[in-house]
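Here the complex is missing a single protein chain, while all its other protein chains stay put.
The chains carry the letters A, B and C, assigned in the order they are written, with residues numbered from 1 in each.
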Amino acid sequence: MPIDKNLMRLVKIEDVNIETPTVKTIFFKDSLSSVSKPGQFLMVWIPRREELPLSVMISDTKNHAAITIRKNGYGSTSLFNKDIGDRIGIRGPFGNSFSFNKSLKNIIFLGGGTGLVPLVRLLYYIKEYDSKFTFIMGAKTKSELFFTELIYEWAKAKKIDLHIATEDGSLGTKGYPTDILRAFLSVHKDIDMIYTCGPELMMKKVYDIAIINSVRMEASIERYMKCGIGICSSCCINDKLVCVDGTIFNETKIQKLTEFGVSYRNKSGILTKF
Amino acid sequence: MPIDKNLMRLVKIEDVNIETPTVKTIFFKDSLSSVSKPGQFLMVWIPRREELPLSVMISDTKNHAAITIRKNGYGSTSLFNKDIGDRIGIRGPFGNSFSFNKSLKNIIFLGGGTGLVPLVRLLYYIKEYDSKFTFIMGAKTKSELFFTELIYEWAKAKKIDLHIATEDGSLGTKGYPTDILRAFLSVHKDIDMIYTCGPELMMKKVYDIAIINSVRMEASIERYMKCGIGICSSCCINDKLVCVDGTIFNETKIQKLTEFGVSYRNKSGILTKF
Amino acid sequence: MDYDIPINIAGLDLKNPVIVASGILGLSQSIFDRLYKIGAGAIVSKSISLLPREGYRNPTIVSVDNMSYINAVGLANPGAESFSTEISKNKGPLLVSLVGSEKSEFSVIVRKFRDHKILGFELNLSCPHVEKMGMEIGDDLKLVYDIIQSIKKETTKPLFVKVGLGKSDILEVAKVAESAGADGITAINTLRAMKIDIETQCPVLENKIGGLSGSAIKPLGIRCVYELSKSLKIPIIGCGGIMTYSDVVEYMMAGASAIQIGSLIGLKGISSIGKIVMGLRSYLEAGNINDIKEIIGIAHR
Partner (left out) sequence: MDYDIPINIAGLDLKNPVIVASGILGLSQSIFDRLYKIGAGAIVSKSISLLPREGYRNPTIVSVDNMSYINAVGLANPGAESFSTEISKNKGPLLVSLVGSEKSEFSVIVRKFRDHKILGFELNLSCPHVEKMGMEIGDDLKLVYDIIQSIKKETTKPLFVKVGLGKSDILEVAKVAESAGADGITAINTLRAMKIDIETQCPVLENKIGGLSGSAIKPLGIRCVYELSKSLKIPIIGCGGIMTYSDVVEYMMAGASAIQIGSLIGLKGISSIGKIVMGLRSYLEAGNINDIKEIIGIAHR
């Protein structure tokens, strides 16, 4: 019988990668997650603590997957504090995924923080393809950057342009990744697609820039999630449920999402301005 | 997904055969029943009336099966009164089946009344085999005999010895089928197996005769059944559950069934003498 | 597509008897509009309390085998004020679900929706996992009576009372509701239940105990509707474990005039609403049933 992805599975943490002092990648064995499509997420249970939606990160080991967590509040810190041998529960993968086909010849990835996770998984899937990849990464400061080495590693085999923006200028361009994007698009007129994930206001800028430049784009939107399966409506944005209709929306869909970049539902479901 | 045999299936009666004024064969489509093994039974629901255990009878149509019912009390009469187009519910098939292998070269079937049903299904399965078949049938009187034509029909293609005993001598030998068996065994010393089904006291005699003559035998035992799945114990005989451990028991097993031919459990579960 | 299987229940004309249950996609007007469009005969909102509630921390919902869930959302909702703004432009067939911990709260909540275009209200007497709300109130028959009367005083719109299998006799609660002026009964809510993860040796839900919904509870819901419809005069909305149009038919034969679906949407997605309606239509056509009323309570004959 196939495993029901809705049933929670307990997995043991098999390896851990410290990305920055506050960001950790956690590896585990789970065949369903290992084949999840780029952009899909898991509901991750930290026993006795919390359950959080987290994007699926890549693992090089067969039947394995990973998650990358930034230490923040109660749930994320509990998860961050887990180590090799500890158990967590997962259900999913849930949600749709980034679209990709080989006709996209010139692709930009733009992300920051843990928003990099689904972009990295996507790049991992398509990096052997005969396309041009540009990766724009943003962070507050140099020490908060991660996954750069991974991309440099991949770039050995296949050209990947990596552009970095830090707010304090400690590495790469000083400023925001969207500044780089704007400049890049004024020069490169043959971009087929921009994939983005990160803070919503950043993604809103990416959307605006893409529209002005008539470039297609896809963004992974975050909302507060409880069920992950389209039943509780805590994750809704306009008439869409991010957990099942998303998390990936393209520019045509985003155009109708008047709440995008404007407001979100808080834990009680009240529409709240960003 | 395979059908769960425990879930009740509603079937439409597609054909009916009047065997005698009080016995009817009812045909219906049901793939699970159509492949039931000889000796297995169904729990048959007569809506708003009763549910009865009934042996599976044969049908010549693919994916079809049949049941043969003798009109008697409340439930059986309700079923007997059903006609083409009516619906009944079935679950099963349940129980074990007669054992057979090609090394059995000389076989006797001995039955009476609706006890003929599993024997006929068995014969149907094995009639092409290279064995000698003797069928001994008993009834009170000629008009209560049925399935004889079916056997004559089969006997055209392949020799089947049919012996008939009626208590009033209106057809065949006057007396009991067990009288015929006794006489037959005194002449034929090379019998490999006796299959029997019918009134328990008759089967008890068959057992006794088989033991004396050192012939193997298998009998299909009836007990009051509620669940058909080995949970309620209404059908128990000694430490066996007729619905799952039986209904077929061979002479070795019967030897340990001290209640066989002696007593049965009534509807309250009280052990009662025959 | 046209999802018409017209029914009338408690004076309300619905385009079909398939209603989205409370707590299921029940917070956003945009989602309500989408639900109408894809076939819902009506929608019950998330249960609304006087003040906003954040509900429990995650996990708030856990799957158990066999198409069932246990949830303890903790009645997270925006509160009456904010929700009345949310649905201020509503034009669809919406019922607002009400929950509270004191009698006085209900009339205040109902008044917030006085000028709204909504069908009516559903009183949640049976939330099994929030203390001093829902279930606990439903166990106090005198309080049930008083709350219903206080709501009926504030509104002429129909009031459905949602009952469940808790600590008290569901038949008794429903009879009290009827005598207090309820226009219909919704049965059943989820049942108090629990899942323990044996590897980590702890309950999975943050609240430990939640409410069981889905397939597992269908035989219980059918029985309740059957028994309720024997002893009540007001109509019944059946709810619990409906997964296919044939489950709808089973509920209606047991005595339900309409039904609600919940867990199914988690299992099969939002489009399953329309599929249920279309399945029901085909069933009625195949059986030459002109008016779905013909099958309501037919199993009692």
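To be clear about the criterion, contacts are C-beta pairs under 8 Å (C-beta built on N, C-alpha and C of every residue); 3 or more make two chains touch, one makes a residue touch a chain.
The model shown is predicted, which means the values in this text are computed figures rather than measured ones.
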Visible chains that the absent chain touches, using the contact criterion stated earlier: B, C
Touching residue (missing chain; options C:H116, C:R223 or C:K268): C:R223
Contacting the left-out chain in the complete assembly, out of C:V20, C:V96, C:L123 or C:L212: C:L212
Touch criterion as defined above, residue of C:S45, C:N58, C:S168 or C:S263 at the omitted chain: C:S168
Touch list for chain B against the chain that is not drawn: 4, 6-8, 10, 43, 45, 47-48, 50-52, 74-75, 87, 89, 91, 226-227, 229-234, 236, 238-239, 241, 244, 265-271
Positions on chain C contacted by the hidden chain, ascending: 64-68, 70, 139, 165, 167-172, 191-196, 198, 201-203, 208-209, 212, 215-220, 222-223, 226-227, 246, 249-250, 253-254, 295, 298-299, 301
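Here, only the chains that are shown with their structure count from here on.
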Where chain A and chain C are represented by their mean Cα positions, the distance between them in whole Å: 36
Computed distance of Cα centres, chain B from chain A, in Å: 67
Multi-partner residues of chain C (at least 2 other chains): none
